[in-house]
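In what follows, a structure is listed as structure tokens, so that the remarks can point back to it.
Excerpt of the complex: some chains, original placement.
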Amino acid sequence: MTSSASPSPTRTGALRSELATYLGLAAVLVAMVLLFSTLSDYFFSVETFIAIVNEIPALAVMAVGMTFVLIVAGIDLSVGSVLALSAALSATAILQWQWSVPAAALLGLGAGVLCGAVLGSVSVAFRLPSFIVSLGMLEVVRGAAYLVTDSRTQYVGERISWLAQPWLGNVSAAFVIAVLLVIVGQLVLTRTVFGRSVVGIGTNEEAMRLAGVDPRPIRIAVFALTGLLAALAGLMQAARLEAADPNAGQGIELRVIAAVVIGGTSLMGGRGSVVTTFFGVLIIAVLEAGLAQVGASEPSKRVVTGCVIVAAVIVDTLRQRRRGG
Amino acid sequence: MERTPLLTLEGIGKDYAATVLDGVSLSLQRGEVLALTGENGAGKSTLSKIVCGLVNPTRGRMTLDGQAYAPVSRRDAERQGVRMVLQELGLVPTLTVAENLLLGALPHTAGWLRRGEMAQRARAQLARIGLEDLDPWTPVSRLGIGHQQMVEIARNLHDDTRVLMLDEPTAMLTPRETDRLFEQVAQLVAAGVSIVYVSHRLEELQRIAHRVAVLRDGRLVDVLPMQGLREEELVERMIGRTLVEDNGRGRRPAGPVRLRVQGLARGKVVRPTSLELHGGEILGLAGLVGSGRTELLRLIYGADQPDAGSVELLPIDGGPARRWRNPVQAVKAGIGLVSEDRKAEGLLLPQSIRVNTTLSDLGAVSARGWLKPARESGLVQQLVKTLRVRCTDEEQPVAALSGGNQQKVIFARWLHRNCEVLLLDEPTRGVDIGARADLYSQLERMAAEGRALLVVSSDLRELMALCDRIGVMSGGRLVRTFERGQWTEQSLLAAAFSAAVPAEDATLSEPA
Amino acid sequence: ADKPKVALVMKSLANEFFLTMEQGAKAHQKENADKYTLVANGIKDETDTAAQIRMVEQMVAQKVDALVIAPADSKALVPAIKNAIDKGVLVVNIDNRFDQAALKEKGIKVPFVGPDNRAGAKLVGDALAKTLKSGDKVGIIEGVSTTFNAQQRTLGYQDAMKAAGVTVVGVQSGQWEIDKGNTVAAGMMREHPDLKALLAGNDSMALGAVAAVKAAGKTGKVAVVGYDNISAIKPMLQDGRVLATADQYAAKQAVFGIETALKALAAKTPQAQMPEEVKTDVVLVTKDSK
């Protein structure tokens, strides 16, 4: 339909509407901060924000990958397991095989890429929905993490903690890396052939194929990328814990997906943004931090979290719809 | 050298479950426009796709410029200068016009897009087809379907093109845009490009084609020079029978008013519009692309919500007027809509003809919620026979039917519902001559039964043949209504252009 | 004039065991409202270590005076605790003991107030062994195998069985859950038709095992024991479907930890000079107890 009462879509118009999206999500965020500040005397403090900032890198990094996956109309339920496996492998390499820290980190990242690539390849080769393949991966990779660690938390110690140490004015290197990845991710999505192909494939795979773009390597690359980022998240988490826990990241896939969707990325593919995903991550992080400070009971935490997820998505959808006409 | 053909096909055949193409041999000269025509499902699109590497032939050989030619992909064919505008739109709506135009060959440095070059190249290509005003960074989803078709065409206008296949490119275009396209075709031909042009609009073929190839049931029946070929002859070759066209009839007697539209409006697309539709008449709606016809039908049907105005149905027995706010209520009130985009809005593609047909009234084939399979099959078989749908049987998935036959299935759906008012949006888009005649006679029969029909079409000749009155929309307004006998092609066109030229068109951006 | 502020950080509050612990703590605070204030928190999933670390950090940001923690992981929480101690928060460890080597590496000392799971499981195992003969076969249903307490309880059961000459034919994880415990118990009984007993790592899995025994028509032939003494297990103890369980006095665990912390705060005892360990009771619970 050609219904558009709105002014014609010029470049500056597009930019303005993008900013409006950010403002909408930022408003939700500010509202939450204000709410918790009235509920707790200590919430509105530098310490709280530094704590939040240093908590989110793992979630943010995974959400960047998941944004690409959702845009390409896929889903990846295995990120939590990959996170655990990457940390487990790195820790085992350091402790049992006496590898150097960088080599062990590379091993962990490599394992992540491999998991993602296998997931992508199986899904592409047999034309299976990534949902079910990644559900299988979730189990297999978790099993592998147990095997590697012999089902025990591996304590590594300070050798690996630098990623999580306070760095620039109390902000950790991990956070800086996460922010950089968000920026790079957004640029890749909007300004590269790869990014545009991802959007195109998520919208209309057949059209892309007919235009001579082979969707298969791109799909595989998206999953491999997500595997890599999940593995990086695993290293960040291990650095914070100074240990690798084979149970780490259970159920985190749903939190990651919630963050991405709250940020306005479509589960149907073809539409999304890494920057708004970051807002989604912040919303979830503030919510968790706030509820913990307030000392909410477990049932009420559950209820509030569920309502906030749905409400945030509703707000975002309504605002988009109003603008979209 | 001038005599050797640019492209030759020898004994090309294609089998799916059934044989779709069989032993087609053709040659294409440099700088020639070869029209390809035939009924729905004759194999035109399949043949074109084989030439441009989208479909692998089961049998046969091709040569291009004397060399053996067997493209393995569309990319491969394009490298050799063979391009195709597909019958079905192949654009990516979430990407911008520029990205769509250059899709598959985006200019980049180490993966990063060169946006300046993209904009420049996109503008150059758009200018060729008269869209220099379009901002290349507009997402395609904001364009109307007509403009999308133009972008699709622009995408294939490259300097290195040697053979261009156009598969029903004008199906969604209005005369103005069609003229633009034909200018471009003439330029290409002058530059020595060979063109294969698929269309059901015979008058178009007369205008631009040098020769015409006729396919019937997957076989090549004839290749004739266009010069001096009479339309009736062509039609006879296509369908194997002659067609009687009666243009001289008078206006049907109009019954009482059945549908009353008052001041219906939505944004800039439809300005307040009023009209009355009588029982037993066919009212046509003509206009340029983007003139608001589809939107008007959707507003009437309740598929979109109007800003102002009202619609009501006056029952035949004089009962109280009925109103509705959404399609579900509209259908209950006795209205049906044949939508413009049959794939996206009309059909359940993987489902059978049977399922697609009875959708409009499942109550008629069920009792207390349980379906009556035998009853349903019987009814559908009847309709399939009446409409001459080409299919193996009523259990065939509609995805496996040709475009025209898919349209007949949607038509069958509303025959099944037996609705009193039918809104038809481009009902014969992509429908062949033979099937069109079938559809026309159905429409006329329905009108004779006292039903009221509102038909949107970009094919003026179709409207002139079919309608009792023709309304013309321009810039979102119903600018004039002609009675049968009052109109000429010229007067209709003049009305269509009457709003400020260029047409006030919300889908175009303002010049930068 | 300010009352000290104590934070209690636990594992899943969705778990009856920790819930009881929290309620005990809250009741204690109410009685001593003039002495301190309490913020209690738990994580959603007992294995979500990262979430618990976030919680610790939020508590430090809240400027609490003391932190009483039941760590979800005995090693991975150590850096977070070190950080808290460095910021001047007094830390007391309850329920699940921090890894000594990890503490030593960080150069910190954290007092542990809690039960010995291995010894507790041995008590339960011994009670069961009285009904068994040497050479009988039994199966162990473990909690989440990666957790220290699950491992400790399995070891305690194995100690008891070995002492009695009973054969342990399998150890499988029931993930602390009633339904998974049920599946595993049913599988073991099919594979070993002459099985005499099932030793479950907690009472939820014991409930699942009881249902499996019933479904297999072996009520009275296969004994079941559990751990934790949750309320739902009481009727089973009465009619003999569960032979024994262990009570770690959940309600008092946190209170002991809090009292240890308050004492140290009042006396201004530095972290490094606190007692290393305060053992709390684990008692055997059977039909005849109390």
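Per-chain residue numbering starts at 1, and chain names A, B and C are given in the order in which the chains are listed.
Just so it is clear, a residue touches a chain if its C-beta (ideal position, glycine included) is under 8 Å from a C-beta of that chain, and two chains touch if they have at least 3 such contacts.
These figures come from a predicted structure and were not determined experimentally.
For the complete assembly in this file, the formula in terms of the labelled chains is A x2, B x1, C x1.
To be clear about the criterion, only the chains that are shown with their structure count from here on.
Averaging C-alpha coordinates per chain and comparing to chain A, the farthest chain turns out to be B. Closest to the middle of the protein, by Cα centroid, lies chain A. For the pair chain B and chain C, the distance between mean C-alpha positions equals 71 Å. Inter-chain centre distance (chain A to chain C, centres taken as mean C-alpha positions): 33 Å.
If you average the Cα atoms of chain A and of chain B, the two centres end up 44 Å apart.
For chain A, the set of residues that touch two or more other chains is empty. Residues 40, 42, 45, 47-48, 50-51, 54-55, 58, 146, 149, 151-155, 157-158, 161, 237, 240-243, 245-251, 288-289, 292-293, 295, 297-298, 301-302 of chain A are the ones touching chain C in the complex. Partner chain A is touched in their complex by these residues of chain C: 12-14, 19, 39-42, 44-45, 47-51, 53-55, 57-63, 73-80, 99, 101-102, 105, 144-146. Listing the residues of chain A that touch chain B in their complex gives 1-5, 8-11, 14, 191-194, 196, 199-200, 202-204, 206-208, 210-213, 270-271, 325.
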